[in-house]
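Only one protein chain is missing; all other protein chains are in place.
Naming follows writing order (A and B), and every chain is counted from residue 1.
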Amino acid sequence: MSAEIVGLTAAQAAARVRAGELSASELFDAYLERAAAEDLNAFLWLAEEAPDPPADAPLGGVPLAVKDLFCVEDVPSAAGSRILEGYRPPYTATAVRNLRDAGATLLGKTNQDEFAMGSSNENSGYGPVHNPWDRERVPGGSSGGSAAAVAAGLAPWAIGTDTGGSIRQPAALCGIVGLKPTYGAVSRYGMISFASSLDQCGPLTRDVTDAALLLRHMVGRDRCDSTSLEFPEEVVQPSAERLAGMRFGVPPELSGEGIEPGVREVFESAVKTIEGLGGSLEEVSLPHSPHGIAAYYVIAPAEASANLARYDGVRYGPRTGDSDLTAMYEQTRHDGFGPEVRRRIMLGTYALSSGYYEAYYGRAQRVRTKIAEDFKAAFERVDLIVTPTSPTVAFKLGERTEDPLAMYMSDYCTVPMPLAGIPAISIPAGLSQRLPVGIQLAGPAFSENRILDSAYALEQAIGFEGVPVG
Amino acid sequence: MIDREQVLHVARLARLRLTEEEVERMSGELSTILDHIEKIGELDLEEVEPTSHVVQVENVLRADEPRPSWARERMLGESPDATAVGFRVPSPGAG
Partner (left out) sequence: MTTGAPTREYEPIIGLEMHVQLKTRTKMFCGCELSFGDEPNTHTCPVCLGHPGSLPVVNVRAVEYGLMIALALRCDIAPRSIFHRKNYFYPDLPKGYQISQYDIPLARGGRLGDVRIHRVHLEEDAAKLVHAGESGRIHGSEASIVDFNRGGTPLVEIVTEPDIRSPEEAAEFGRLLQATMRRMGVSDVNMEEGSLRADANVSIRPVGEASFGTKTELKNMNSWTFLRRGIQAELERQEEIVRSGGEVVQETLHFDPQAGTLSPLRSKEEAHDYRYFPEPDLVPLAPTEEMLERAGAAIPELPGERAQRFERDLGLPEETARVLAHRFELGDFYERAVSAGDGAANPKTLANWVRNELVPRLGDAEPEQWKVEPAALARLVALVGEKAVSQSAAKEVLDTLVSEGGDPQAIVDAKGLGRAGADELAEVVERALAENADAVEKIKAGQDKAIGAIVGAVMRETKGRADGGEVQRLIRQRLG
């Protein structure tokens, strides 16, 4: 019975709850039991019981896994960091509030790379997460816990955040769907900040239909976030069966060398599927995208260095030094932040420091403008851009931890989109070495409906058998 | 590249205490990363405006209407060192 319940997608479960065929608490308990017994270290906190959802709610009591960096009132929210150990926020993130208002119930908080800095979930202050496809491998990051939980059937769906690929890449490595919305589409209020001009909240789900359903209830302008925007249309259920009339662009810079052969094979097969569905394909260059990593690894750490300055042991979190003011800051921050976070704070501080601003931050923001212009030009010729999501399949735990730059480089297919503020989805497209491979569809700002529709058609045609539940 | 002195200076700006070993490691790692980043120095970006804001809106303003503040106890309760009325810190200039 329980296995059948957890086999339902979120949309299917919501429909059953609304039809009275399934009780919300039964649904919740089924997942809670599985989550409590997990061995992936995907969860950092589990709810004890489900609160009653509002009657007739569209998300009908379907439990939701929430990345640790979303503030939930009185629930431990540490962004995967020891510097916020024990912190229980006095307020709830707008995105979470919106979803709860729509009927989703909080199942638990998921593990993540500390402050969303990482591509493998090995940078968590609370231990790494394991990929359910192969427990010796990483699930990807930084939303590794959310991705692993959904992939392993520990939660029907989850939300995460994407700054340089942190929803899409773990989705690809875990064989599930992950969407990064247009910048500004979802409120960032209550989302513990990494890089303010890049961070966006998005869904991680088993299929495209669930992603659309979750996104629909997340978007909208929020008075508490000055950078949030009204979504210009309703997010609808995708239904496309074919892709006739859709033009797809393949950028050589993001699909050529550097992509490992197994991934390339799956990608090319997916491209053929697109053609088979009636989509047209052409090569479209994004000439500045090879500089995306460089620009990203200046801008994101720079903003992060300022966003993380508030972690000082004064108002929340632990304090580990107090002999004098300087010791308080330095010891607390040294003990509370992991090595990757410290590395990025150093990088960001350096890039903004006197004498270096123009050379680094100033230039990076100009590269960003060029990348955005590249996309704009591309979208005059095609409707969507398609690339592999990650150049490799899930790598082994510990394989890249000694080489930060190698770890950064693996983001090169996903960083251009947040730099331009545009939306992109990753859907599973096949296996390589028995590990999932994701492909990415990106579109202009607010083209989520079109992206979801095309992704849906592709998903149906590919028929990926995923989710090694159990 | 970034040498030891610069690493120490940046660490001080960022209030990060680094062990000797960390300083050395950081110096090497940051140098490698900066090497890659410096590639953007090759581009001709003379006429390009920097993207200082991603969303193209202006004048997002809030009405000057008060709403209740949070309870003092609740906020002080999160602090590792607070009295009944405030957050306690080592005095600047002391110690």
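The working rule: contacts are C-beta pairs under 8 Å (C-beta built on N, C-alpha and C of every residue); 3 or more make two chains touch, one makes a residue touch a chain.
Given the structure is predicted, the values throughout are model-derived calculations rather than measurements.
Touch with the chain omitted from the figure is made, among A:L8, A:A30, A:L84 or A:L214, by A:L84. The chain not shown here is touched by just one of A:F28, A:Y189, A:F337 or A:F379, and that residue is A:Y189. From the options A:R135, A:R310 or A:R381, the residue with contact to the chain not on display is A:R310. Although one chain is hidden here, its contacts on chain B can still be listed: residues 12-13, 15, 52-55, 57-67, 69-70, 72, 75-76, 81, 83, 85-95.
The chain not displayed touches chain A at residues 69-71, 77, 79, 84, 87, 89-91, 93, 188-193, 196-197, 223-227, 302-303, 305-306, 308-312, 314-316, 322-325, 329, 349, 352-354, 357, 361.
FYI, only the chains that are shown with their structure count from here on.
Averaged C-alpha coordinates put the centre of chain A at 23 Å from the centre of chain B. The touching residues of chain B, counted against chain A in their complex, run 2, 6-7, 10-11, 13-18, 22, 26, 29-30, 32-34, 36-41, 43, 45, 48-55, 57, 60, 62, 70, 74-75, 78-81, 87, 89-92, 94-95. For chain A in complex with chain B, the touching residues are 87-88, 90, 183-184, 197, 223, 226-227, 229, 288, 291, 293-295, 297-298, 305, 309, 312-319, 322-331, 333-334, 337, 342-343, 345-347, 349-350, 353, 359-360, 362-370, 372, 404-405, 408, 421.
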